[in-house]
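For this depiction, one protein chain was excluded, whereas all remaining protein chains were kept in their positions.
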Amino acid sequence: MKRLLGVALGILTAIGGFVDIGDLVTNAVVGSRFGMSLAWVVLVGVVGICLFANMSGRVAAVSGRATFEVIRERLGPRAGLANLGASFLINVMTVTAEIGGIALALQLASGVAYILWVPFALLAVWLVVWRVKFSIMENVTGLVGLSLVVFAVALFLLKPDWGALAGQAFSPSVPAQEGAGVYWYYAIALFGAAMTPYEVFFFSSGAVEERWKIKDLAQSRLNVLLGFPLGGLLSIAIAGCAAVVLLPAGISVTSLSQVALPVAQAGGQLALAVLILGVVAATFGAALETTLSSGYTLAQFFGWSWGKFRRPAQAARFHVSMIVVLLAGVAVLATGVDPILVTEYSVVFSAIALPLTYLPILIVANDPQYMGKHVNNRAVNIAGVIYLFVILVASLAAIPLMIATGAGA
Amino acid sequence: MSERKRVQPRQLHAAPSPAGLVLDAQLHLLDRQMLDVDGVPVTTVDDIELSGPEPNEEIPEGTAPPQITALLTGPVLGTRIFGGRPPSSRLIRIPWKVVAGVDTVVTLGVRADSMDASWVERWLRNHVIARIPGGSHEP
Amino acid sequence: MSKSPRFRNVVLTLLVVVAGVLAGCSQQPSADALKGPAEEVSSAVRAASLAVDLRISDSTTAAAASTAADDMLGDVESATKEVHALSAQTQEERTLRNDVLAAFSSVSRALLHARDALSSSSNGPSDGQGKAQLSTVQGELRAATEQLDSLMTKAGIQ
Partner (left out) sequence: MNLSDMLGSDVLDGAGERLGEVSDVRFALDAGAGQLLSPARLVGIVVSPRTASSFLGYERQEISQPWPVAQLLRWRHRGSFLVLWEDIAVMGSEGVRLRSGFTAYDARLTR
């Protein structure tokens, strides 16, 4: 019974932890402009993140090495540093976006300008990073974040024409009022939002934090293989709500307050309250994950002592670097830049940095010195190489498409 | 580099296999994590110091092979990436005799706090982290 | 003496080239250049309209609805700035730009009223006076939407 509870808890946490401000905003924007015609990208992204999160978790559990240690060791200092620079920049952008997301959600709840909520959000995130146990942090934010299921409920309450939605999803085409370039630009953004590299850094470091052993692998596989796809369904429901209410009304999403409109229309103030709770939890959880990830990547590259299982004094450089990252994120927000804009750029830059992260994982997962008999099997390798190719194409196409479409305008 | 003419040895002999552990430096040592005796990460292997040979000097036949004297860390990482060479006074050396094992990590037989390689960690601990309330509590 | 006219020609040519490049940089308010900002404002006013509807039917809170109106106001401001940056060459272009700016400013005014009405509607729609105020604001938003829509149709911005 207790074991079953543990399994359920893990899966629920994975669902609630899947969606972050990037998924939320990108899916709503895409839904309001392209309907369901990009839903397939979410599917592709979810399969990819399952594949590589699982792989990095297995490497961490079997060898005790987290992803960025592996990246440094295999790519060497030069390519490793290039990767660190890119990943760290994206992490800081994502931290900025998530803290902005917390503040925007609190504005939605209170009507008080988001910028006034930013210091509060910063302090709360730091306190949790500083003091709260890893497992408690993960489970609480994951479970509360599960209230984003309200998007799926709202979609049902809206009584959409399911046939039309499915038609858009299963025979995707570029809508008449949008160009093909913009369509593919948002395809890459959605892909980047689903496969953000920080999730892999966090997942593998989390495996070390929670001292996974080989026997825990079955549980983690279940969490990933059930939790992430269900989280992906939530993402599609976000796009669905936008596609049903906002697209026909001629509204294209530029702010979080617009994302809430369909939910309020479907479920009234109660649904709205649940939505705000879910958004706060999801962005808060993701702010924690990205802050920790920036500490993990730095510490693992330079070989510092890291981890929340240690006292802060035993991982001084790790904690100092996270404080610096949080302050940098807040400094960016203090310039008055729109957090939604930061989010949109962060997911595209994520897509660009993906190959550097996923290639070393794939290679080490095949190295018997690390993995013993737990090396990748053939099916996983074939899928991994196919994904690496897709990731590479997306990464190379991202910048030209960004310039050609004026970042999707 | 590839424009220059290259010759290729005609045949490869089977290599003599030494009795003990064989390590290829780049493959098995460089850029690996070092853990202290308690399993606390210390730093990474940024470079390796050898006992010889003297650069640019003819090696007499029968000279005993050089040995690894120390693992190096610190500013040497920057010079491996960007070129050049740090002054030897700035190198942080971890003598080979404190190395206890080499696997996917390099384990040391001493405590991190006793080593030069962790002075930044100690400085930040004493001057920043220890001054924030809760810094030395169990999480 | 013979050198000077040639020199002048060279300078003139250069000036023309530079002017051409500059003109290329600061776009003219053609239907194409106005399309982006106009669509942005059209989306914003519709979103605010939806928020007011939801508030009238008590589906959303005063805080969430007024936040939406406030966000939309920001969108309209940035679109207005974008149009201001376009430099009109011909009389026709100048008229079009001014019409668009006029439409934007009536949207902007309606949004301001909407935001104020929404944030003061915290007593709930049971409050008759608040409800009346919201319907007035809704009418204003609709009128601004129509003004913008007809202008967009006229100018061939779809």
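Chains: A, B and C, in written order; residue numbering restarts at 1 for each.
In the analysis below, a residue touches a chain if its C-beta (ideal position, glycine included) is under 8 Å from a C-beta of that chain, and two chains touch if they have at least 3 such contacts.
Given the structure is predicted, the values throughout are model-derived calculations rather than measurements.
**Q** In the intact complex, which of the presented chains make contact with the chain not displayed?
**A** Result: the unshown chain touches A, B.
**Q** Quickly run down the residues of chain B that touch the omitted chain.
**A** Residues of chain B in touch with the missing chain: 1-2, 4-9, 11-27, 30, 47-50, 52-53, 55-59, 61, 64-68, 72, 76, 79-80, 96-102, 109.
**Q** Across the whole complex, list the residues on chain A that are touched by the chain not included here.
**A** Residues in contact with the chain left out: 74, 76, 359, 362-363, 366-368, 375-376, 378, 381-382, 384-385, 388.
Going forward, only the chains that are shown with their structure count from here on.
**Q** Please compute the C-alpha centroid of chain B, do the same for chain C, then give the distance between them in whole Å.
**A** 62
**Q** Just curious, how far off is chain B from chain A if you go by their C-alpha centres, in Å?
**A** Each chain reduced to its C-alpha mean, chain A and chain B end up 36 Å apart.
**Q** Residue numbers in chain B touching 2 or more other chains?
**A** Expected reply: no residues.
**Q** Going by the contact rule at the top, pick out the chain C residues touching chain A in the complex.
**A** Residues 36, 39-40, 42-44, 46-47, 50-51, 54, 58-64, 66-68, 70-72, 74-75, 119, 158 of chain C touch chain A in their complex.
**Q** If you look only at chain B, which of its residues touch chain A in the complex?
**A** Residue positions touching the partner: 30-34, 40-44, 46, 73, 77, 80-81, 103-105, 112, 120-122, 124-125, 128-130, 132, 134-139.
**Q** Chain C touches which residues of chain A in the complex?
**A** 107-111, 177, 245-246, 249-252, 254-258, 260-261, 264-265, 268-269, 272, 276, 409
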